[in-house]
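Down below is the structure, laid out as structure tokens.
All protein chains but one are shown in place.
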Amino acid sequence: MSDTDSPIISIRPDPEREQRKGVPEVIFGEAKETGQIISMARGLLAGSGRAIISLVRTEAVEALRAAFQEDTVCIREAARMVVIYRPGYVRRSTGGHVGVISAGTSDIPMAEEAALIAEEMGCRVTCIYDVGVAGLHRLMEPLRNLLDDGVDAIVVAAGMDGALPSVVAGLVPVPVIGLPTSIGYGIGGRGVAALLSMLQTCAPGLSVVNIDNGVGAGITAALIANRVAQARTPFQETER
Amino acid sequence: MSDTDSPIISIRPDPEREQRKGVPEVIFGEAKETGQIISMARGLLAGSGRAIISLVRTEAVEALRAAFQEDTVCIREAARMVVIYRPGYVRRSTGGHVGVISAGTSDIPMAEEAALIAEEMGCRVTCIYDVGVAGLHRLMEPLRNLLDDGVDAIVVAAGMDGALPSVVAGLVPVPVIGLPTSIGYGIGGRGVAALLSMLQTCAPGLSVVNIDNGVGAGITAALIANRVAQARTPFQETER
Amino acid sequence: MSDTDSPIISIRPDPEREQRKGVPEVIFGEAKETGQIISMARGLLAGSGRAIISLVRTEAVEALRAAFQEDTVCIREAARMVVIYRPGYVRRSTGGHVGVISAGTSDIPMAEEAALIAEEMGCRVTCIYDVGVAGLHRLMEPLRNLLDDGVDAIVVAAGMDGALPSVVAGLVPVPVIGLPTSIGYGIGGRGVAALLSMLQTCAPGLSVVNIDNGVGAGITAALIANRVAQARTPFQETER
Amino acid sequence: MSDTDSPIISIRPDPEREQRKGVPEVIFGEAKETGQIISMARGLLAGSGRAIISLVRTEAVEALRAAFQEDTVCIREAARMVVIYRPGYVRRSTGGHVGVISAGTSDIPMAEEAALIAEEMGCRVTCIYDVGVAGLHRLMEPLRNLLDDGVDAIVVAAGMDGALPSVVAGLVPVPVIGLPTSIGYGIGGRGVAALLSMLQTCAPGLSVVNIDNGVGAGITAALIANRVAQARTPFQETER
Amino acid sequence: MSDTDSPIISIRPDPEREQRKGVPEVIFGEAKETGQIISMARGLLAGSGRAIISLVRTEAVEALRAAFQEDTVCIREAARMVVIYRPGYVRRSTGGHVGVISAGTSDIPMAEEAALIAEEMGCRVTCIYDVGVAGLHRLMEPLRNLLDDGVDAIVVAAGMDGALPSVVAGLVPVPVIGLPTSIGYGIGGRGVAALLSMLQTCAPGLSVVNIDNGVGAGITAALIANRVAQARTPFQETER
Amino acid sequence: MSDTDSPIISIRPDPEREQRKGVPEVIFGEAKETGQIISMARGLLAGSGRAIISLVRTEAVEALRAAFQEDTVCIREAARMVVIYRPGYVRRSTGGHVGVISAGTSDIPMAEEAALIAEEMGCRVTCIYDVGVAGLHRLMEPLRNLLDDGVDAIVVAAGMDGALPSVVAGLVPVPVIGLPTSIGYGIGGRGVAALLSMLQTCAPGLSVVNIDNGVGAGITAALIANRVAQARTPFQETER
Amino acid sequence: MSDTDSPIISIRPDPEREQRKGVPEVIFGEAKETGQIISMARGLLAGSGRAIISLVRTEAVEALRAAFQEDTVCIREAARMVVIYRPGYVRRSTGGHVGVISAGTSDIPMAEEAALIAEEMGCRVTCIYDVGVAGLHRLMEPLRNLLDDGVDAIVVAAGMDGALPSVVAGLVPVPVIGLPTSIGYGIGGRGVAALLSMLQTCAPGLSVVNIDNGVGAGITAALIANRVAQARTPFQETER
Partner (left out) sequence: MSDTDSPIISIRPDPEREQRKGVPEVIFGEAKETGQIISMARGLLAGSGRAIISLVRTEAVEALRAAFQEDTVCIREAARMVVIYRPGYVRRSTGGHVGVISAGTSDIPMAEEAALIAEEMGCRVTCIYDVGVAGLHRLMEPLRNLLDDGVDAIVVAAGMDGALPSVVAGLVPVPVIGLPTSIGYGIGGRGVAALLSMLQTCAPGLSVVNIDNGVGAGITAALIANRVAQARTPFQETER
């Protein structure tokens, strides 16, 4: 008996996806060994000149630095993410504008994930963090500035009671993506109450992603913003 | 075989409860036959001079009117409740002040239940209805008036996302009782998301009752208000 | 005791919401009495010249026709919706383009809800219905046409296993809104499996709304499409 | 790419909350690094002269002692809490009286959390611990003493079957706050059965907080007691 | 195609079960048509001289009376059960003694089911009904009498918070069978909180059956009582 | 506004599916109007000469008889199914052999669904009904006969505790398909306990379908049996 | 601030419980520190001459041996329990007979818990382990021997599908206590499917305890057996 007992046909990852979808592949680093991450990152660098790794364990960071000494290794600690660029890689700038709002301090890592991926998809990103529901009146001014600055889509990260996305969606005329986070305890904990509350919203224009899926929320917001940006300046279309 | 086969010892309802707890008995009319409701109401009228019936089916109302022609039968349709008073019954007035706020139109019946029971426990009640989360800024003024008017406790009824009680509890210095209502659909529907969201609140001073338990929320608020009122004017203590 | 025992402060619906959000109010007809629907529709007609009612019970349709004889009453049976226009009302046309796809015959009513609300928000809508997962290869051509026709956002309605939205989101470069429907039985029934499966998607750019929330899915898609359209033809901006 | 890629607007914690709500901020120590706790505690000490930290890990205690050598550092092991006072800080005494009852030995830490926060809010606190449901008859005397001593609100902590709060609420004329604890195993474990049982109570005047939320239960009880106390001795009003 | 397409082998009910187990078969009448009930009852009468039907719908009662005019048809309305005896049938008397306690009025039908089946299994049954948790002190005397009267096993029926079985099991030295009833609403409703609370009990000697399974609770209690009775008067052994 | 507002592209049902998969289409009659059922049946008759309708409501049967007077309309009441054949339709006979076992009387309708669809797919079907877990010893002989008769796959339908499929799968060397039925009450009711218990089985060779999915269980069993039969008599291969 | 800030009234454990209930106290060792276990064991030894500790962590065993060198320390590894006897302690022997059956090897620790506590309550215990559902026919003989040997009650421990207790209860005329164990994986894992399946049983005379509650199952079985035994030899009554 050996691994070659059964013939194995491997359907390789889709090389044209980034081009077709306009969305970069992301390596989820959490459950992978460092060696595996490095090997996958090499593949992405060879293909597109950039590798994005999320949920990076602390111990993997130094190994990544060592492995990619000739590339630019950017660490974004707050987002638990690393991005590696081939020398000469130029990140496109689409002109899309994404807002990212977080309810509490503990929601910041997931909010930062969304912010980073939106940046890597070429968007301008504005973050407004640590907005308690009790402090709603103080949210009004930064929110108004955000709208005046032409934001195209807003990600709102919240755990616990998950009330903030509904409140924001009730106030703004752009699509809001609710990002429930796994903050919470007891019954409805680990983000379940937050997710359910967002799905039950009365506010129009709020759609949601799964708990802690900051990458997914950022991608959706950036897809919206980039489509708007493309409409704004149609000559950029050829870049994609 | 007959019903008398087994000796049955019936432990009768506690006659001193209302006196001991300061809380009237309430007949839940929903699953009871009209005859049974009338018979239980007779018992309460004989004991305390008043009978409170909640969740009254429409068809029972006329039967109650007919059965208690010599008493005062008050129908509070919005609360689905009926209160019957013996001639000469005087409802005490404690001086406690309870606020009742509802998020949407559909939450009003449960809010009204809370309001009515608090009134029957002697409180003054102020209701603020139909406050959407999107319209929070317009809630500020009535809320400030309520506090200026010395409210002792506030019931906040909300279904769907259940966000309003957290928002109110973040703003006021009095205890808030969250009353989740069975409004909602799909996942987290029938009040589950609302209840979980309230239990996950970050706002201090919010406690909750079960879904649609308007009577329970009103009793808790009135117990608080009455205790405060009693402290205000200690000579009333003998009344209880 | 009477209904006027407690002073009631009613915070009226937000008159500027449609203007502020670009989203019309929708009357949910399911649990309301016909009289109540007519009265609310009168209010909306007076305000904006249009009233949209969803989940209309069959018996309410004739009553609506009778009550609004001087207005145009459009019945969209497949969507269980009615729209009433004041004489002379002109629905704006934004130039946004929304696609609506349904997996099975039973998902059509929810898909139609999304389609109708997007139309009322001024979008052009293309519907592709009755796409089984088994028939995916036959979906490819209409989907390509949709993209070639410049679709801005796509709603995909699916019950049962909820697989279709993931498949579509894996293929298209525009944002996809998953609309789980309450089709399904046994464990994971009533749309729960469909919703969970969409939240677990591996496809980028898929966000979801609650089960059967066709109106919400349509609003989100139209908000996206309208923002893109506005960027395309900036002179329309003044219209909003 | 760096952390400054996106402009971040931080909405700082609400400095007037303690004054507005009469409730001190609490630092939840469980998931925070010691450095972060110390920095947050510094902020609170500067503002109000006092810092309260809950769920303190053992290893953080010595670090806190070392960091705040010029302040008074009080460790309340049973509650897993630490309170730090600036020299000269005087805890106000409101005259409110809170009772805290626990069902079993394992519920004591959560009960102690409630007791400590109530004390810090100026209340007098009486604790009755280790009351099994089987030993109810032996609860009667201390409970009677508590009432005779003018208790204003009672927190009852219970895990497992969660029966004690219902029993107490059936006996006393003051508001009871049920505090379910995460004690329990198998189905309904981690406090779920306790919470559900409290929400289903037949006893009037019982409201609940989420599982293990001792701080929240204590705050609600103290808000009630302080309001009553304020009514008792109205001249203290100026203190707040 | 017809029903005889597939050969069907029917394994008939076990004729020796009642003899082997000492437990009579019970026809669950709820979901069966009257004709089917009558036919099954005929079979049981022919076999053992007795037919027990539970969950009988009102409309089936008259049909049963008409169908079994030559037999004795006993209706026990409170238990929603009917028992039919062949002329000359003599119910055995085992000497076992079962207690049945119910928490509220709504739990009586399930309690009565348990009582009736225990009687039909030959036990003496004593019922104590309508024992609120708040009135526990008044339960003490009848409970002491029950023990003095040599009760062998006790069924305790409770819905809502399900606290009573734990309380009773904490006080008596005989096995207690918890019978959760589908009384309750909101979260943990339909008996779920009651069942979970009983499973989480700290009281020794409490085991449970499923929600509303009065027949099962009664059978278990009677099996215990009959085994004890048999030990008391060993000469009865031949009767079984 | 009219139904033609949005262009609708309808992807019609896959005409080659029956040929490709060897599985007939089934019309689920439960939630469909009679007219819709008739129209869909007409389509299937035109295509394959046969229409199978499951979950037929009683009131639809006569309408079907009336609508298809020139065809053969077979009613299988126990399965709640109707099959209609064009004159001259000849059901193929594959030589596959499927066994169908049910635990209780209430499981028979779902078992019959499985039996009928397997017959329509050309299998010989043997049914063994009403096998209680207590009567397992009496199951042994019919089971041995079934194996001696060359059964290729066995469907076992069970509600309540769902124990029978595990027991059967522990005894036979052919694949077993567990069919949980929605029989059951209280916690784990409506087939949930039965399904979970089957998924937790220790017996090898048991796979399951969703609750009440008799059609699906029958199709899987027939697919297996037909593949075996085809291997037995390879010349039939051309028939497919 | 110190621990003595609040007066603490501690209601000590009930010294007469063992005498009143005939059930020894058990120290749950799992979450307790060794020192705490030793101190509690000292208390029990002083009171009754015996201390029973369940769920003992391996590292606590040596400490217990060291601490109680003058007592008899019995370790029952398979049950994860330790029993300590004062010199001269004589365990009573009631004459009750309890059977304990386990479905798989992994269920043995919980089964052993039940066996040990029944022994400590004075019963004779017979264990039958490792009975797969597939091997049911081989269970028949030991089961018959158990009944011939006059067993009074049987505990059946099972995880996974939880089918064994139903099967046993279908065969024996004595009460069966189902003991679900936390063996199982995926959906319905950790004993949930086993518990639900037991609650849904069709077999008469089966009641259940919570998952892994071996001590509780053993106590219930022993209470039954001891009551029977007492009836057999009434002169022992004085011993209790």
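Miscellaneous remarks
Letters A, B, C, D, E, F and G mark the chains as written, and numbering starts fresh at 1 in each.
Throughout what follows, contacts are C-beta pairs under 8 Å (C-beta built on N, C-alpha and C of every residue); 3 or more make two chains touch, one makes a residue touch a chain.
In this text the structure is predicted, and so the values were computed from the model without any measurement.
All shown chains touched by the missing chain in the whole complex, by label: A, C, F, G. Among C:96, C:175 or C:189, only C:189 touches the chain left out of the display.
For the options G:128, G:211 or G:229, the residue in contact with the chain missing from this view is G:128. On the side of chain C, touch with the chain left out of the figure occurs at residues 104, 132-137, 140, 160-163, 166-167, 170-171, 184-189, 192-194, 196-203.
Residues touching the missing chain, restricted to chain F, are 20-23, 152-153, 171-175, 177, 195, 199-200, 204-210, 216-217, 219-220, 223-224, 227-229, 231-232, 234, 240 (touch as defined at the top). By the touch rule set out above, chain G reaches the unshown chain at residues 74, 76-78, 83, 100, 106, 115-116, 119, 125-132, 134-135, 138-139, 142, 185-188.
The rule is short, and it goes like this: only the chains that are shown with their structure count from here on.
Following the contact convention of this document, A is the list of chains adjacent to both chain B and chain C.
Annotation: D-E is the more contact-rich of the chain pairs D-E and B-E, by number of C-beta pairs in contact. Mean C-alpha position of chain C lies 46 Å from that of chain D. The distance from the centre of chain B to the centre of chain D, with each centre set as the mean of the Cα atoms, comes to 27 Å. For chain F, the set of residues that touch two or more other chains comprises 132, 134-135, 185-188, 192.
Taken together, the chains touch in the following pairs: A-B, A-C, A-D, B-C, B-D, B-E, C-F, D-E, D-G, E-F, E-G, F-G.
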